[in-house]
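With one protein chain held back, the other chains of the complex are shown just where they sit.
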Amino acid sequence: MKKVIELNINGDTHDLLVSSNHTLLEVLREKLGLMGTKRGCDLGACGACTVLINGEAYLSCIMLAVDAVGKEIITIEGLAAGGDLHPLQNAFIDQGALQCGFCTPGMILTAEAILTEDEHPTEDVIKTKMAGNLCRCTGYKKIVEAVMSVNEKIGEEA
Amino acid sequence: MLQSNPAAKILAGGTDLLVNMKHRVEVPPVVVNIKMVSDLDYIRHDNGAVRIGALTPLKRIYQTPFIAEKLPALAKAASFVGSFHHQTMGTLAGNLCQQNRCKYYNQSQWWRSARPTCFKAGGEICHVVNKKETCYSSYCGDSAPALLVMNARVVLQGAGGSREILLGELYSGDGKAPLNFRKSEILTEIIIPAEAVPGVSSYTKYANRESIDFPIVGAAFWGSTEKKAYRVAFTAVDKGPARGHRIEALLDGEDLSQDIVAEASKLASKEAAPVKNSIFSPGHKRKMMGILFQSAVNEATRRSG
Partner (left out) sequence: MEKELNVVGTRVPMLDAALKAKGAALFTDDLVLPGMLHGRILRSPVPHARIRHIDTSRAEKLPGVKGVVTGRDIPDRRYGIVPKAKDEHALARDKVRYIGDDVAAVCAVDPETAEEALALITVEYEALPAVFDPLEAKKEGAPLIHEGVKNNTSFFIRKEFGDVERAFGECDEIFEHSFYSQAVNHAPLEPHGALAQFDPQNGELTVWSSTQIPYFLRRNLSNTLQLDESKVRIIKPKVGGGFGQKIDMFAKDFCAAWFAIHLGKPVKFIYEREEIFISTRQRHPMYITVRTGVKKDGTILAQKFQAFADGGAYNSTAPTMIALSCFFLMIPYRVPNLIYEGSHIYTNKPVGGAMRGHGIPQARFAVERQLDIIADRIGVDPAEIRIKNSIQAGAPHPAGFVINTCGFSDSVKKAAAAIGWKEKRGRLPLGRGVGLAGASFPSGVSNMSHISSGAVVQLGRDGAVNVLTGAADIGQGAETVIGQIVAEELGVPIEDIRVTAADTGITPLDPGTFGSGVTVRAGNAARLAAISAKQKLLEFVADKLEANAADLVAKDRKIFVKGSPDKGITLAEALKGYQYADLPMPIVGRGSWMAPASEPTTLFKEDGNFAPNYSFMTQAAEVDVDLETGKVKLLKMVTAHDCGRPINPMLVEGQLEGSVVGGMGQALYENVIVENGQVMNPSFLDYGFPTFLEMPEIEAIEVLTDDPIGPFGAKEAGEGTQLSPAPAIVNAVYDAIGIDFMELPITPEKILAALAEKTKENDKAQ
């Protein structure tokens, strides 16, 4: 059963023809060509499909597109402001917190959700909240360091 | 809608139903998205009782200071469900009403085609025990045992009206149809009675990893050291969340000494008979029941100082 829905993605509104059983992940990738959100397992067990819904981290592969109506959706493509990269993106790049890069968009968005929610989360809190994002390449260490480095800087700049 | 579609399934957070739909073990003709029903996301106080709306996200449960402080079993259980993302998307009622699990059931349609369709999925035979017309799946939700030990009640609303039952009465003990919903009913509210609030409580979870995973065993404990009344419940060991009646009978009226808790923990493995429906052995689950029970008691009583 198809219908037209309006989705707000990365600040733009889109009218999309979707089936009621389309997941948000499918719509992002197939209808909008936003390939940054990845499909690692399609069952919500790896976090590669993470997007921000009203600032919170959601698994887009187990979310229906119709359920994203009326919400502010941010994908990895919407994180940078203009030409500048987001501090988390810069930290991941500079500190080697990515290797193959497949889990990276999910990691960065989850980190963003955590830092938005919490003033200065401890390292343990960061690890706990990111634990739904799997990585097979890095062993996680540099990711934690990158997120902590951004965490520590928040509030420091004027 | 639910009335005219008895086979319809309810969609809340989607973290359980959508996975099962992708596996084609649940293939509802209609999915009713109850998130459209407003005002089922709340935590209210009502004369000492706590009323939680069915669609309250798990994250909100443990981030609410009152619950974290006064109802630690519930807060911990909610914080242990899946991963942070699941706690953001998933709801308390959704967690309570999750489908039962089994290693032969929670698999893709192709995977299951290696065997005759199992009884729970619409066939005739249970592959766990190789018998017909029976289902040996297990209930694996984290929040149910925590709420059971608080004597929580749930409000069910449908075309026929509204009713309020003990949470324990929601679970049928039938692996194939684990929930006692009447036609067109949905769960709208969870009520924690006032008498549960002054107690001490905790929930411990044993799983392969510290995130994402369902419990191999979960144990919840609630106690009133004043009244010397105690309640225990387990998850992932039976067709529904299992109360520890034998343990409760032993502890009833007693002070919680090290010795009596140790003695009680020996009874834990008798409170349920886990079966070979998971990649973790029943023997190991039984062993962990006692250990988790003890941990839960220790955590609960440590908290009270």
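To keep things simple, chains are lettered A and B as they appear, and every chain counts its residues starting from 1.
Definition applied: contacts are C-beta pairs under 8 Å (C-beta built on N, C-alpha and C of every residue); 3 or more make two chains touch, one makes a residue touch a chain.
The structure presented is a predicted model; accordingly, all values stated were derived computationally and were not measured.
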In the full complex, which of A:5, A:43, A:63 or A:150 touches the chain missing from this view? A:43
What does the interface between chain A and the hidden chain look like in terms of residue numbers? 29, 33-43, 45-46, 48, 75-77, 79-80, 85, 89-90, 92-96, 98-105, 108, 126-128, 130-144
Contacts of chain B with the absent chain, listed as residue ranges: 103, 107-111, 113-114, 206, 208-214, 279-281, 283-284, 287-288, 291
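FYI, only the chains that are shown with their structure count from here on.
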In the complex of these two chains, what residues of chain B are touching chain A? 11, 14-15, 18-19, 21-22, 31, 33, 35, 82-86, 88-89, 209-212
In the complex of these two chains, what residues of chain A are touching chain B? 20-21, 23, 42-45, 47, 50, 56-59, 62-64, 66-67, 110, 113-114, 128-132
